[in-house]
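Some chains omitted; the rest stay in position.
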Amino acid sequence: MTPVISKEELSEYLAEVFPQVWSQFEIMEMDGRHTVMKLKVNDRHIRPGGTVSGPAMFGLADVSAYVATLAVVGRKALAVTTNCSIDFMRKPEAGKDLIAHAELLKHGKALTVTDVRLRSEGSEELVARASLTYSVPPVKS
Amino acid sequence: MTPVISKEELSEYLAEVFPQVWSQFEIMEMDGRHTVMKLKVNDRHIRPGGTVSGPAMFGLADVSAYVATLAVVGRKALAVTTNCSIDFMRKPEAGKDLIAHAELLKHGKALTVTDVRLRSEGSEELVARASLTYSVPPVKS
Amino acid sequence: MTPVISKEELSEYLAEVFPQVWSQFEIMEMDGRHTVMKLKVNDRHIRPGGTVSGPAMFGLADVSAYVATLAVVGRKALAVTTNCSIDFMRKPEAGKDLIAHAELLKHGKALTVTDVRLRSEGSEELVARASLTYSVPPVKS
């Protein structure tokens, strides 16, 4: 699968559509199959003990699957998450950004399925894994 | 199952442990089996179009399962989410708080399983459903 | 939601389409929202210790969500499971049939979401819970 949009165009689009939250994220790599995203961890994401909160990890997994989906379907505000299953496996390291590796497993007519693995930056250990389904309504032309 | 802690004590404890986020939540009802929670929706939870964000919905489901778990195991900072499966079914209504009905399905020695259903306040329609597993390490006495 | 097909018609249809497996199942109740199904447990479903196997429980959950879906969309061989999340909570009782209570949570244009709870016949205790998404391609008329 070849991306139908560049990393730069997609970043610009998302900054426009999600002005409140996009600045936390960065698309590091993106082809039609693999996407690497960063969550720039700040105080808002932190829980007692310095660990990144569950909702922040969920949010990173969700936005990574969204980017992986838009990479192949183009800018469609209508792509929506219908299902997510997430396993939390280890505590993220305190004071580190979180890196997501997303792999687009299915690009169907009506939905995409993406596998996402989260790690603390610079670490090999998995912090969490998630799989997400996005519903992608066919565009009427 | 009878709760081993009162709604008031638990609220106080959570306000202490999660000073940054607890003020968004309210325990409306809580017995040993059913827990009703509210997310007081504010600008921070909102996405374009007035809808509540996915991470905010995940956060409400997660905290509801946490409260349902603490209700039967008592204050144990060590209860951690190990798995969540969530289905997003309808858009929340703009300008409404979100209500979670949590039902503790299993209270085992090492883990709890909770089913959570989310609705916009005053509505019958399901916005999302989730099931969450909490790992509850045995307390050494 | 009102069922668009009767319990008897649907049973007949499923016996035709799944001749190898349908005889294990029975639709006990079915309206547009709630469906009750039975798995008539036999040697083929049993594991050492007399417990019903995981695949047999998955199969019952899956067929229950299928029946709950067909009840509102009619006979469409094209409804297919796209996702299942299942929590196994207690061992089924040896020598008992399994009963599934399915609740249709969403009946959308492209998919249905069903919650299923499994118990040993005559018991209150949950053996497992599952949520299943069926993709229901629009019928071309």
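Labels for the chains are A, B and C, by order of writing; each one numbers its residues from 1.
Please note the rule applied: contacts are C-beta pairs under 8 Å (C-beta built on N, C-alpha and C of every residue); 3 or more make two chains touch, one makes a residue touch a chain.
All of these numbers come straight from a predicted model, not from anything done at the bench.
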Fill in the total copies of the single sequence across the complete complex, 3 being in place. 4
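We adopt the following convention: only the chains that are shown with their structure count from here on.
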Chain nearest the global centroid, as defined over all protein CA atoms shown: B
The distance between the C-alpha centres of subunit A and subunit C, rounded to whole Å, is 33
How many angstrom lie between the CA centroids of subunit B and subunit C, rounded to a whole number? 28
Distance in whole angstrom between the CA centres of subunit A and subunit B is 23
In subunit B, residues with contacts to at least two other chains: 85, 87, 89
Contacts from subunit C onto subunit A in the complex sit at residues 82-83, 85, 110-111, 133, 135, 137
Would you mind writing out the residues of subunit A in touch with subunit B in their complex? 17-18, 20-21, 43-44, 46-48, 53-56, 58-59, 62, 80-89
Applying the document's contact rule, which stretches of subunit C touch subunit B when the two form their complex? 85, 87, 89-90, 105-106, 108, 113, 115, 126, 129, 131, 133
